[in-house]
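One structure below.
Only one protein chain is missing; all other protein chains are in place.
Up next, chain A:
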Amino acid sequence: MTVFTEETRARAREIIARYPADRSRSALLPLLHLVQAEEGYVSPAGVEFCAEVLGLNKAQVGAVATFYTMYKRRPTGDYLVSVCTNTMCNVLGGQEVYDTLAEHLGVGHDETSADGRITLEHAECLAACDYGPVMTVNYDFFDGVDPQTAVGVVDELRAGGRPMPTRGARLCTLKEMSVQLAGFADEREGAVADGGPGEPTLRGLRLAQQHGISVPGFDPNTPIKRRDAGEKPAPATPATAAPGVKTPVDGAPPAPRDAKAAEAAGVAANAPAGDGKPAGDDAGAQERSLKEASASARSELASPAVASERGAEQ
C-alpha cells in the first residue's frame, strides 16, 4: 500500500467529506477515479485503498469498479483515444476512423500501443451527434474527424505533442484528467475558459439572431401567484391552465393537499425496498448524518478521516 501518497489520502478525505457522514459509500465512484489518477487504472491496490478508506471489503469495491466502462482494468497510455462507432457517427464514417487507427497503432479495442502512449477504444454515443463523426482524447472532443486527421492527431500525440481539441480544454494526461473526474477543479491557468461553442451548437441561435426573432411577452417582473387568493391577477388565468394540471378554482392552497395525498398514497403503497439496497433507514439516522456532514464539511477533519486512519493502522 505504499503507492498511495499522503496527498492522495488527503484528497480521499476531501471527497468523503462531500457526502453525508454515514453515507460515505457515495464517495466510491470519485474515489475510484482518484486511484485511477494515481496508477492509470484501477489496480488491486487501488481497490484495496478504496475499501480501506470506506470501510468496505474488496469484493464490494471490485463489484462496482468492474461495472463501469471508465474504470480501466489494465494499465493505460497517457492518452485515451475514444472513437464513437455508435449508429450516427458510424454511418458518417466513424467506423473507418476506428479501423484506420486500430491498424495504424497495431492495437484493438481497449489496448495500448507498444510505446505505451495511446490506449484505443471504440466508444458508444459521446453526445456530440451534431458534430459527427467524433473522437475524444482523454474525453475532450475532436469533431468531424476523418481517418487522415485522426491519424494526424495520434501521430502528434506519440511524438510528444498536444494537439488542441476542437472543443474543450487543452489536453492533459489521462491521470490528470482522472483527478478532475474525482471532483477536483482543473487547476491549469485558463483551461476552464478554453473551447467556445462550435457552429452546430449555435445554428438555431444564429438563425434567430439574423432574423431578429425572440420570444415576445417576457417580463421578468411578472409576479408569482400567491396561494392566499389576495392578489389574483386576471380572472381569465385559471381557465387557460393546461389540461391535466389541476388548477384551484376556489383559491384553496393546493400544494399541501397534493403533498398530503401523495404522502398517504406513498405510505400505503410503498413498503421499503427489500432488494438488499440501503433503503428504509430510520429518519433519525438521516437527520443525524446530515448534521454531522455539514459539521464535517466545515471542519475538514471528520469521522471518515478517523476511519481511514484506523484502516491504515490495521
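Keep this in mind: a contact is a pair of C-beta atoms (placed from the backbone, for glycine too) under 8 Å apart; a residue touches a chain by one contact, two chains touch by 3 or more; residues count from 1.
Everything that follows uses one rule, which is that contacts and distances are computed from a predicted model.
The chain not displayed here is annotated in its UniProt record as "NADH-quinone oxidoreductase subunit F", chosen from "ATP-binding cassette domain-containing protein", "Aldehyde oxidase", "NADH-quinone oxidoreductase subunit F" or "ABC transporter permease". Here the missing chain is touched by one residue of A:A45, A:A102 or A:C125, and it is A:C125. Only one of A:L92, A:L120 or A:L157 touches the chain withheld from this view, namely A:L92. The missing chain lies against chain A, touching residues 18-20, 23, 25-30, 32-33, 54, 63-64, 67-71, 82, 85-88, 90-92, 123-132, 136, 138-141, 167-169, 177, 180-183, 185-186, 191-192, 194-197, 199-209, 211, 213-220, 222-227, 237, 240-247, 253-256, 258-260, 262-263, 266-267, 269-273, 275, 277-281, 283, 286-287, 290, 294, 297.
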